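One protein chain is absent from this view; the other protein chains keep their places.
Here is subunit A:
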Amino acid sequence: MTVMEQRGAYRPSPPPAWQPRTDPAPLLPDAEPYRVLGTQAAAQADPELLRRLYAELVRGRRYNAQATALTKQGRLAVYPSSTGQEACEVAAALALEDRDWLFPSYRDTLAAVARGLDPVQALTLLRGDWHTGYDPREHRVAPLCTPLATQLPHAVGLAHAARLKGDDVVALAMVGDGGTSEGDFHEALNFAAVWQAPVVFLVQNNGFAISVPLAKQTAAPSLAHKAVGYGMPGRLVDGNDAAAVHEVLTAAVRHARAGGGPTLVEAITYRVEAHTNADDATRYRGDAEVETWRGHDPIALLEHELTERGLIDEAGIRAARDAAETLAADLRERMNQDPVLDPMDLFAHVYAEPTPQLREQQDQLRAELAAEGEQR
């Protein structure tokens, strides 16, 4: 029946009442990134925590420098440095309890190490002797993820499963600004919000996805603003302010643990070095910009605060640097040893039990090794 034929009988009614499902205002990020260092808020910060953050930042920077040097010696295939972003890395690790899980991307080696992972094991992916050199369950650090944003739904699933089992475990998932354009970012945030999963998403906005600047990555007011579309709070923080990142992340973790659901945190930071040692950053950004950010260095900011307030002295600074040198020396020494590899490992972990086809190939490789005089 057409509308014309219905005329007379048809009585339009008003459309069903509409209202937003939740009030978007509390979900919106503040206009300015949250800061602690150099503000009144610093007076409330725990001195012990600030000193711990400082020691980890210094260690992290030295680790970055050592790993970069190892690529020049051919000991690592590649290293994506997080120099300039250490505050995000360290705060990520320190905001979690032991039972919580960290889901790092390939640039987040430091967060994994700050969580207690063996520095050499954390580098096997980049050295090339195995994809993941550690048992993820031991430190509750998921494998360093190379595809962009695909680890985010894993974090959601794990946190959801933990809650179903009655465990108060939180998952912290790390992603870069470029990763927020991927479909998995969207699906992970949507699932997390619908399930009210205890997850915290930390976007390290370091300005570039390899060479592409944020302006070509998104038209959103900020990456934290994306949260409101999913129905979760978005928080904006100065990513070079270790105390601020730690405070915001700790609050988000606590909120998730208490059953409040997920939070999206955008930390504004900067990748001082190139994307990896294989990248030439001078092609896409100027020295002046880099210098501005070097003036807002996470270590210098915290050191200044600690010194101003008399919470650290020359000896304390030296102790932090000595500890970092010890880490670097140990890393250098152990990474300069050739890893011992077993070619039969190629077949060991494809399936719980190798298929008949893999057994045949195993035999073939064994015969080849025997022919090379390397029979095991």
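Just so we're on the same page, a contact is a pair of C-beta atoms (placed from the backbone, for glycine too) under 8 Å apart; a residue touches a chain by one contact, two chains touch by 3 or more; residues count from 1.
Quick note on the criterion: contacts and distances are computed from a predicted model.
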{"item": "Identity of the absent chain, which is to be given by its UniProt protein name, from \"Protein translocase subunit SecD\", \"3-methyl-2-oxobutanoate dehydrogenase (2-methylpropanoyl-transferring)\", \"Type I-D CRISPR-associated protein Cas5/Csc1\" or \"Aminomethyltransferase\"", "value": "\"3-methyl-2-oxobutanoate dehydrogenase (2-methylpropanoyl-transferring)\""}
{"item": "Hidden partner chain, touching residue among A:G60, A:P80, A:P104 or A:P153", "value": "A:P153"}
{"item": "Residue among A:D135, A:D338 or A:E372 touching the omitted chain", "value": "A:D135"}
{"item": "Positions on subunit A where the hidden chain makes contact", "value": "130-132, 135-137, 142-143, 147, 150, 152-162, 164-165, 171, 183-184, 187-188, 190-191, 194, 345, 348-352, 355-357"}
